[in-house]
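Excluded from the complex is one protein chain; the other protein chains are retained at their positions.
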Amino acid sequence: MPDLRTAFCGIELDVPLVNGSGTLDALVSGTLGLGAFVTKTVTLHPREGNPPQRIAETPAGMVNSIGLANPGLDRFCEDHLPRLTELGVPLVVSVGGWSREEYAVAVARVAAHPGVAAIELNVSCPNVDTGCISIGTDGAETRALLERCREETDLPLLAKLSPSVADVSAIALAAAAGGAAGLVLVNTVRGMAIDRTTLRPLLGGGGGGLSGPAIKPVALHAVYHASRATGLPVIGMGGVASGQDCLEFLAAGASVIGLGTALFRDPSLPARVTAELDSLLADRGLPAVGDCVRLAHQPLSKPSPQLEGMER
Amino acid sequence: MPDLRTAFCGIELDVPLVNGSGTLDALVSGTLGLGAFVTKTVTLHPREGNPPQRIAETPAGMVNSIGLANPGLDRFCEDHLPRLTELGVPLVVSVGGWSREEYAVAVARVAAHPGVAAIELNVSCPNVDTGCISIGTDGAETRALLERCREETDLPLLAKLSPSVADVSAIALAAAAGGAAGLVLVNTVRGMAIDRTTLRPLLGGGGGGLSGPAIKPVALHAVYHASRATGLPVIGMGGVASGQDCLEFLAAGASVIGLGTALFRDPSLPARVTAELDSLLADRGLPAVGDCVRLAHQPLSKPSPQLEGMER
Amino acid sequence: MPPAELAEGYRRLPVVRAEAVGAYTLLVLRNDGGPVGSPGQFFMLRSVPEPAAAYLPRALSAAWADEREIAFLLDVRGPGTGSLVTAGEVELLGPLGTGFDLRPGASLLVGGGIGAAILPWLVRLLDPAPRVVLGFRSERHAVCAALVDPEATVVLDPVVVTEPLARLMPFAGTVYACGPDPMLHAVAALCAEHDVPCQLAMEAAMACGFGACYGCAVRIDGEWKRLCVEGPVLAAERVMAGA
Partner (left out) sequence: MPPAELAEGYRRLPVVRAEAVGAYTLLVLRNDGGPVGSPGQFFMLRSVPEPAAAYLPRALSAAWADEREIAFLLDVRGPGTGSLVTAGEVELLGPLGTGFDLRPGASLLVGGGIGAAILPWLVRLLDPAPRVVLGFRSERHAVCAALVDPEATVVLDPVVVTEPLARLMPFAGTVYACGPDPMLHAVAALCAEHDVPCQLAMEAAMACGFGACYGCAVRIDGEWKRLCVEGPVLAAERVMAGA
């Protein structure tokens, strides 16, 4: 049996799977067998989110415009956080904001809570016009944000980045320079759906974020380049729906895999992906999941045990 | 019968459909019923293109790394251009390059040829590391390129842009300021495929460009925003596979629709889309295809004849 | 659905038949003895093999269900419902959400359009037998009224269900309603006016059905809340709050 345990920024995961922020409410559905849980992005003030329609189906994916609906920092810390730390798996809290100081306040408050394993800085939400997304498209801003938040905590800070930039490696390097312990790639790709009847923007928020299998190639590209550029550990996500997808993200440079939209289609996904990953590693004779990480960065000419017994 | 004729930058098209550059070789297969033909991007020097594997299937799409394979300007102008101007439909020549001067030389040579209706500047090919793509991610470079090429010809210059930037409207505005007569949106989205067996990058060129229905929401977003920002006429493309898709791109701001990857699955696509578009317009009681253009920019509260007889 | 059951995911059931009922389609699945819940709860359904044109599952409430069969009445609108009615097998998750709270005493059922789909089961369970008022767009759409209650009062466009309903007010019992939002709001207003308790089965675009996506936002208690978590059946007051 291959060893699926993984250490990520000092956090021990039984399986290298987490949810993407905003794609699972563990307080409603439990953690479904994931190795750690990531909260929906929380902001300083409560947000109702965007008016409906909030989701639209697209080829091999969906566009969403949820608009960072969340209870706000106060209610989150008082009501949600105590219950989330009882889930039995490491907890990552995702925070968002409209200025460096907003992030810093949220980071300090969340970090004060025992039982939080890491904090994810969402600088890539496409569903708000200003704030997080504009920080995450600017290297200098991203670095300054990380530096500011670094002052507030010793917990690992993860930077969640958007693929909708000209050069994701540049932003990743800026996050690294600012003190990010790891990267989370990718958030949704900027997109839009048009209502087939009214021919107006379908989503209440106008534009939205594209997710699901459709964006897998975009995500693999971002993970590969950001991982090579920075050497930081990466939580890779974007359309993952199978153990084979996981293998490809691991090879591209991720050490933990995020499941998002595919969970909506299948809440048994974590269990299925775990089983598939297990047997794929066994077929390749790889003793541990870590043996796959960054394989795609190495030329094939190197001895490649992972190819033994494989046929094209 | 709704009127499908369209004028785009002074070019008269019988149907508002063209191919995406590099997705049809009319000298092999004819023009299949398109309203105009766009050549594969031609560069100053011949290019063999990238080694195989050049294409990979992905969910609802594909990633390609053709690498701008083309015969080079000399052979193109001597051998191809004379035959292309005999196709019986307006001809748009796509040019690419590694510097402003390379583009300018190509534009001058192509423009000297009678029978060329417009020139498309490809500043967005993801399959070469430098040159066109780096110009198209930089507003100032894009503007300077357009200005330089403007000196060489009075033909309409179209800027073909990449969606893999933080703000496509900014690049579109720069192209407009430089003298672009129209925009072509979008080129492929930067992506990557990992070989499922070797776990190495699958494509000979490493990364590649994602196209097909998967990117339709990304393309609609780019068309909507670039069209609003600039007011320029737009050739919209990215995953179009039906008359309904055309309607959505028209509403988002395109006046001509480009067919690309979906042609690979179906060479009868132009005929099918024409028929579908025709009946969709008739169902809505719209007399001409132009009546759909930019509908999504107008609030629904305005009287909307296009909704008559429609039911959600 | 309890987390442990949810984690087991979708179960696959064979289609027994799919047949037209006027403008709608009745889809009958052979149940494997799995849980079916109660009227007003819902299932997420997807067809097998995965259709290229419908990535997400679709939310449907059963027309009736027991351990042997689960039936749905469908309005085929797009690729998801289209693929379900031609499939040989479907996969389903549920029962999900909260259904009708069956109150003792007299009851009055109000259905608009495909909202009638979920009433047959309710009719079977209510005792004494309920009064039923249904509204449809056309005769073809009204064919399904027979599945709900052969004695139902049926009105067709442009007559709206609140017309016959108003004549039954004040109703000494509970009103259960399902249909398009404007109809539900009108029914709720009428009931509020006459102080009649009323439950509404609502709809929203859903990606997951189990609280994960936040897509199914509906105005509940004056806020955007998740319909799949709070409903889909809601006390009318919660929907009218702040409306």
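Going by the order they are written in, the chains are A, B and C; count residues from 1 in each one.
Following the convention adopted for this analysis, a contact is a pair of C-beta atoms (placed from the backbone, for glycine too) under 8 Å apart; a residue touches a chain by one contact, two chains touch by 3 or more.
From a predicted model like this one, the values you see are computed outputs, not experimental measurements.
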* Structure fact -> Displayed chains in contact with the omitted chain are B, C
* Structure fact -> The one residue from B:E12, B:D25, B:E151 or B:D283 touching the chain left out of view is B:D25
* Structure fact -> Of B:P51, B:P82, B:G115 or B:P287, the residue touching the omitted chain is B:P51
* Structure fact -> Against the hidden chain, chain C presents residues 49-53, 55, 83
* To do: May I ask you to list the residues on chain B that touch the chain which is not drawn?
  => 22-25, 28-30, 32-33, 40, 48-62, 64, 66, 69, 212-213, 261, 263-272
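Following the convention adopted for this analysis, only the chains that are shown with their structure count from here on.
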* Between chain A and chain B, what is the separation of their C-alpha centroids in Å? -> 32
* **Centre distance in Å when chain A and chain C are each reduced to the mean of their C-alpha atoms** => 35
* Roughly how far is chain B from chain C, going centre to centre by Cα mean, in whole Å? -> 45
* Touching two or more other chains, which residues of chain A qualify? -> 56, 58-61, 212-213
* For chain C, write out the residues touching at least two other chains, lowest number first. => 52
